[in-house]
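One chain of protein is taken out of this complex; the other chains stay put.
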Amino acid sequence: EGSFRIGWSIYAGWMPWGYIEDSGIMDRWAEKYGVDVEIVQFNDYVESINQYTAGAFDGVTVTNMDALSIPAGGGVDTTALIIGDYSNGNDALIVKGGGTIADLAGKPVNLVELSVSHYLLARALDSAGLAESDLAAVVNTSDADMIAAWATADVEAVVTWNPLVAAIDAEPDSTILFDSADIPGEIIDMLAVNTETLAANPALGKALVGAWYETMALMSSDSEEGRAARTAMAEASGTDLAGYDAQLAATRMFWTPADAVAFAASDEVKATMPAVAAFLYDKGILGVGAPSADFVGVAYPDGSVTGDPANVKLRFSTEFMQMAADGAL
Amino acid sequence: MSFVSVRNVFQSYGDRPILERVSVEVEEGCFVSIVGASGCGKSTFLRLLLAQETPSRGEVSIAGQPPAREPGRDRGVVFQKYSVFPHLTIRDNILAAEELSARWGRLWGRARRAARERADAALARVGLAHVADQYPAALSGGMQQRLAIAQALQARPRILLLDEPFGALDPGTRLSMHDFLTELRAETPMTVFMVTHDLSEGFKLADRVLVFDKTRWDPDAPERWGATITYDFDARHGGIPFQSARAPHAA
Amino acid sequence: MSFVSVRNVFQSYGDRPILERVSVEVEEGCFVSIVGASGCGKSTFLRLLLAQETPSRGEVSIAGQPPAREPGRDRGVVFQKYSVFPHLTIRDNILAAEELSARWGRLWGRARRAARERADAALARVGLAHVADQYPAALSGGMQQRLAIAQALQARPRILLLDEPFGALDPGTRLSMHDFLTELRAETPMTVFMVTHDLSEGFKLADRVLVFDKTRWDPDAPERWGATITYDFDARHGGIPFQSARAPHAA
Amino acid sequence: MRWINRRPGRPLAVALALAPFALAALAYVAGSEARLAANPADKLLPAPSTLWDAAMAALTEADRRSGEILFWNDTFASLTRLALGVGIAAALALTLGLAAGLLPLAGAGLSPFVAAVSMAPPLALLPILFIVFGLGEVSKVALIVIGTAPFMIRDMAGRVAETPVEQIVKAETLGASSLVIALRVALPQAMPRLIQAVRLSLGPAWLFLIAAEAIAATEGLGYRIFLVRRYLAMDVILVYVAWITILAALLDLALRRLSARAFPWAEPAR
Partner (left out) sequence: MRWINRRPGRPLAVALALAPFALAALAYVAGSEARLAANPADKLLPAPSTLWDAAMAALTEADRRSGEILFWNDTFASLTRLALGVGIAAALALTLGLAAGLLPLAGAGLSPFVAAVSMAPPLALLPILFIVFGLGEVSKVALIVIGTAPFMIRDMAGRVAETPVEQIVKAETLGASSLVIALRVALPQAMPRLIQAVRLSLGPAWLFLIAAEAIAATEGLGYRIFLVRRYLAMDVILVYVAWITILAALLDLALRRLSARAFPWAEPAR
């Protein structure tokens, strides 16, 4: 009791969590609110969500899509505590040579199946009037091996995320056909926490939000300290300051709590989530038992709900971010 | 009353009879050798004496005790192979005869020192003192069997059972083992049962020679009948039957 | 000229001499047995005759040929163990004597049928026809050795080498193997070298008995000197030395 | 009576054999019920009935997208890769192992290298495999080969080298050349051991197969397990794990039978 564990994995918009733990910012805020928070890095993103879903962790960094499918679909009532950013080019569909999306017909595409990459591909194909069945295959390829896969002759197109996108884009004959900047606001990266835990321990939410926005302010400042912080994050993600800054450029970071609150409360999110739910249902990701695309309910800050109102398991909340915006922490 | 008494023993494996109606009484201190064709059940008979197996019918009793259900310290045994512990030195093999019956299989302190001295004395007696710290693998076959016999005797069993103890030795070594066994018996009289393939060895060493054979024989089903004791020779007096043949041979 | 001639042969392993100055001439058709203490180098001598090893010094030649560098069809051999191929049936073991020298180790068509008939004839001759389709593991030790001898002879070697061929058999079986070997020799005279532990077996079967022993002996370093032929008996005439002792025994 | 001399009768032996399975099942059911009581939508330890439904669905329901029953597709794909990988490894073991065990020259050249390779962790070399063999079937089969062949080669070489020298000499005196000794003496006697080595290698082979399928594939049992791990579909995972266990046991049994059938002379007499 009073002791919590948060999991995170390597992604441009989540690197601050590693810095928060290493720099002692977390400890300071935790002390202030009388809790104990341990921030644990995962090498494997899916495993981090599974651990959270199984109850081994109290919070996890996750995208809106995976938050809906894994914990919420698995019956774990989850609250989006911090909307950190949305992908604005961080996820991309890359092909060898050139061409258009329509040229993908009859070709295989390598990606991490059932991930946001898969969602991006579906949206890209939509935009060209194609369906997945028009492709030769969707080859499930581990993100850890995506760069190696790109180097093989079998691979003609991949969908992946940063820092891999940057590395592959740097190869001579690669072309980005479609990226998340084409569907702004649909791939949302957030810190999700267990709703019950949060309700019972508001101090946890305050400590996390406080620590996060202190770090945001530090990172976004053009000061020496800001550069030092970003350099540390760059190294942790295996690149240098310039590389990391480039990745941040493809990420629509919400540097201030006010920005985040505004986005979370916008209609964009309300439009995105049902589309994501439809995609998940279509792919069978909501599970064998899922009767329909809206069997999980999603609640928004204004109290509205999409999906089944009797089974609300994912909640977008601005409560704590608003406190930060109000300077109440 | 006789010392070892085997009363109307039958032994079968599955529905295949090996021994039939075996009865014999043996006096204390008698050396009995057991001969017979290969596979006729000599080792089986020894296993029954050892209480390693219980007979299908009948019973074996030693010194008037109720039949044993498993081997114990009252029965010593030496097999043709694997008779000593390869992972113990020669001395520890002898020591094992006293140690293994302890609670944890080990003696400590004064008890151990005393047992060690007795072991060294035993080794000196059987002429193995100079190799006390070696492992059995370093010994010749004859020395290994000598060790096995010394080990069995160290536990002071009431009867000693030998299953072709010299079967794997070459003729010269075998002769010296005969002398060794004869000397040992002269020192400590004991009741011995020895299975052997070699008739002359049997008569040379034993007081009494038992011959196992089938008395009934079905040429179409050679496995139908078991063997029993067909001859019982007194080997002390040049082979005059101790008792006459047990049953007519119905070949 | 003699048929097998061993001239001043030395054999060492590393710097340890096993055989020293061994010379012997043997006539065609002679049956030579070789006796000696365990480890004195009898099997080593047989390996030299077999050309499985080449001597450190001196040479072995058969029928006036230049010394062989490896075993071939002119030398047949039977060991105490592993002498037949366990993965071939009894018939195929005999057949192997003809097949293995073919290009791919197999005969086909008419050649195979003819070889098979010869194999069956050989099996009938040695009394193994009734088990032709079984594997060696199903045979008793005596039958296995009979098969091994028949197999070696089927290749029509110029000399036959036997290394304790009956060492693992029980006395009864051993006697019948003696008869078997004597009969075979009566049918086809052949030059035989047989190592044995059993002196009486050696004298019973052989025309000539060679005794291997050390003529020099260093009590501090028993491995310093090798063995040689110390006695050479004519066993046809009740054991009168064929030649006198080779060298004085310097015990 | 000593415990070592107490033998269970037939009914007791059966009961004892079943007991641990029953205990494991019980522990599972208890754990599952506890979790489901706390959260009825819990996916981690699905109820036995859910498992049963998932198994039935996997076995009978066609995929919405492809119209095929994925379960059988996956099984077929994985078994094909496994058979190819282990088959190639066995063939290598037979040829190289025979050569290294029989010919001193080949042994001197091969043995140290194979020993060194057998110590390397094949999983870590996957990226290179992908470049060399592409992302298709070849690299998956190659991973299995690289992962299992060194052990098999060493095992075979050791076993062939143990062929009693008496048999080799006997064959020589019957006029056999090196080739004939290899083909007719060493090879047939090494075959039962090869099957034994294959049985021992099947465990690692499954591991490599699952690892390779997890990284890049469009079908296969390992692919499916790692794919549905994305949404914690433990019902599907457990069904697949059970199925792999059954397949492995069946393969093992089949190989044992094959060996007993094909090489009766190698069976221990009983």
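Some observations on this one:
Note that the chains are named A, B, C and D in the order they appear, and that numbering of residues resets to 1 at the start of each chain.
Throughout what follows, contacts are C-beta pairs under 8 Å (C-beta built on N, C-alpha and C of every residue); 3 or more make two chains touch, one makes a residue touch a chain.
Everything quoted here is computed from the prediction, not taken from an experiment.
Contacts of the undisplayed chain with the visible chains, over the whole complex, involve A, B, C, D. From the options A:Asp27, A:Asp44, A:Asp182 or A:Asp282, the residue with contact to the chain not on display is A:Asp44.
Check D:Ala157, D:Leu187 or D:Ile244 against the missing chain and you find that the one touching it is D:Ile244. The missing chain, though absent from the display, is touched by one residue of B:Gly29, B:Pro86 or B:Gly127; that residue is B:Pro86.
Checked against the hidden chain, the listed residues D:Ala34, D:Ala62, D:Ala120 or D:Ala262 yield one contact partner: D:Ala120.
Contact between chain A and the unshown chain involves residues 10, 22, 40-44, 47, 50-51, 54, 56, 143-148, 151, 163-164, 167, 172, 232, 235-236, 238.
Counting over the whole complex, chain D has residues 2-4, 6-8, 12-13, 16-17, 19-21, 24, 44, 102-105, 108-113, 115-116, 118-125, 127-128, 131, 151, 168, 172, 177-178, 181, 203-204, 206-207, 210-211, 222, 225, 229, 232, 234, 237, 240-241, 244-245, 248-249, 252 touching the chain that is not drawn. Seen across the whole complex, the unshown chain contacts chain C at 69-70.
Keep this in mind: only the chains that are shown with their structure count from here on.
Once CA atoms are averaged chain by chain and compared with the all-protein CA average, the nearest chain turns out to be D.
One finds 47 Å separating the Cα centroids of chain C and chain D.
Spacing of chain A relative to chain C, judged by their CA centroids, is 83 angstrom.
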